[in-house]
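Have a look at this one.
Missing here: one protein chain of the complex. Every other protein chain is in place.
Lettered A and B in written order, each chain numbered from 1.
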Amino acid sequence: MASDVERAIEAILMVADEPLPPDLLAQVLEVPTTRVVEVCQELATRYQVDDRGFVLVRVAGGYRYQSHPDLAPYVERFVLEGQTSRLSAAALETLAIVAYKQPVSRAQVSAIRGVNVDGVLRTLQHRGYVVEVGRDPGPGQAVLYGTTPLFLERLGLDSLVDLPALGQFVPGQEVVEALEQGLRSDDPPEAEAAHRGL
Amino acid sequence: MASDVERAIEAILMVADEPLPPDLLAQVLEVPTTRVVEVCQELATRYQVDDRGFVLVRVAGGYRYQSHPDLAPYVERFVLEGQTSRLSAAALETLAIVAYKQPVSRAQVSAIRGVNVDGVLRTLQHRGYVVEVGRDPGPGQAVLYGTTPLFLERLGLDSLVDLPALGQFVPGQEVVEALEQGLRSDDPPEAEAAHRGL
Partner (left out) sequence: MTTMAYEVATPVFAGPFDLLLHLILREEVEIWEVSLAGIVDAYLAEMQRLEQLDLDVATEFLLIAATLVELKTRRLLPGSDGIDVDEELSLWEERDLLLARLLECKTFKDAAAALLRLAAAAERSHPRRAGMEERFLALTPDLLEGVTPERLRGAFLRAIAPKPVPRVDLDHVAPLRVSVGDAVDELADELPRVGRITFRRLTAGVAQRLEVIVRFLAVLELFKQGLVDLHQGQRFGDISIVWLGPTGAIALDRELVDSYEG
């Protein structure tokens, strides 16, 4: 029978999207860091013994799950074939907003597009076109996003200055703000956490 | 000893960021879809038997790993942004009508609820639970609405077929009688009887 600490560590590592330092896990679970390290090692061994297709490794100072190196050929096929190889119109619009309005928060992008953009932003981050570039100094300290050198490279641009000028048909700042405001007032506090359930 | 298909599925699910449909896995692994479904069920059972802190579930038409519900208290301590924003009763009732009657027009939803549902529908669209799915071929060509995969995900359902049968919510005889009684313009039978008795 697995212990509670063991199961809790599995659960937390499963939903984390970056390596978790053992002292963070220790803090959350209210156990000594040494215990966390011990349990993680036991789990890693257990997965190996059970011949699982994933491994628990310590990387960049933290623990995380990743696919077993043996199975890289399958994962590669999945990456190459199983993923759509084009950005959807929605994703392109999101990327365009980040490009032209950076640094910009998720809530701002969401307000402009009128839909939740969490999933799209995550995809763009995974693809290396968008990164976190800082935090809003205001209350809430929202994460701010910007584009990467890879993005410029793929578009054949030297720098952001070379993005095509928006021209005279762009609605003025006040129109954009009114629009953002309107969308926000429709659904204000939930917008950010909207994807988190009913 | 775990089979290669089994291990490959584990590896691929580990790097996926959304539920993976079995036919996509079947295509990548070059095995029949039925085999994928079989293996996933076996894996899910195995994790349960081994008392792991995560589960393999089928949701919104695909497979994914998620934390075991038992461990929600621990995971929630870690997932800081996990604040759920609940939908209002009005929004939830509207969502239920769309879910069960889709494709359905705004006017139809409105008729059932007895109120204007424009604002509520807009909120549900904004949150990604409801989308326009087409237009009524009849005169007026009303926009028709349906639910999204995100809606299924939030409810933990694999498909619309898994919605609880609507029949079970049809009010029982005692409610029907109470309502009938309430709308009856004559004296209630009991009162009448009492009257006569005197």
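Quick note on the criterion: contacts are C-beta pairs under 8 Å (C-beta built on N, C-alpha and C of every residue); 3 or more make two chains touch, one makes a residue touch a chain.
What you see is a predicted model; the values in this text were computed from it and never measured.
Checked against the hidden chain, the listed residues A:9, A:95 or A:142 yield one contact partner: A:95.
Interface note for the absent chain: among B:2, B:44, B:96 or B:142, the touching residue is B:96.
Residues 11, 14-18, 64-67, 72, 75-76, 79-80, 83, 85-87, 89, 91-97, 99-100, 112-114, 122, 126-129, 151, 154-157, 162-164, 166, 169-171, 175-176, 179, 182, 185-186, 196-198 of chain A touch the missing chain (whole complex, contact as defined above). Interface residues of chain B with the unshown chain, by the touch rule above, are 13-18, 54-55, 57, 59, 64-69, 72, 75, 79, 82, 84, 88-90, 92-93, 95-97, 99-100, 110, 112-116, 118-120, 122, 153-157, 163-164, 166, 169-171, 174-188, 190-191.
Keep this in mind: only the chains that are shown with their structure count from here on.
Annotation: 25 Å between the Cα-based centres of chain A and chain B.
Contact residues on chain A toward chain B in their complex (touch as defined above): 1-2, 6-12, 14-16, 28-29, 50-54, 65-68, 70-71, 74-75, 77-79, 81-82, 114-116, 119, 122-123, 126, 183, 186-187, 189-191, 193-198.
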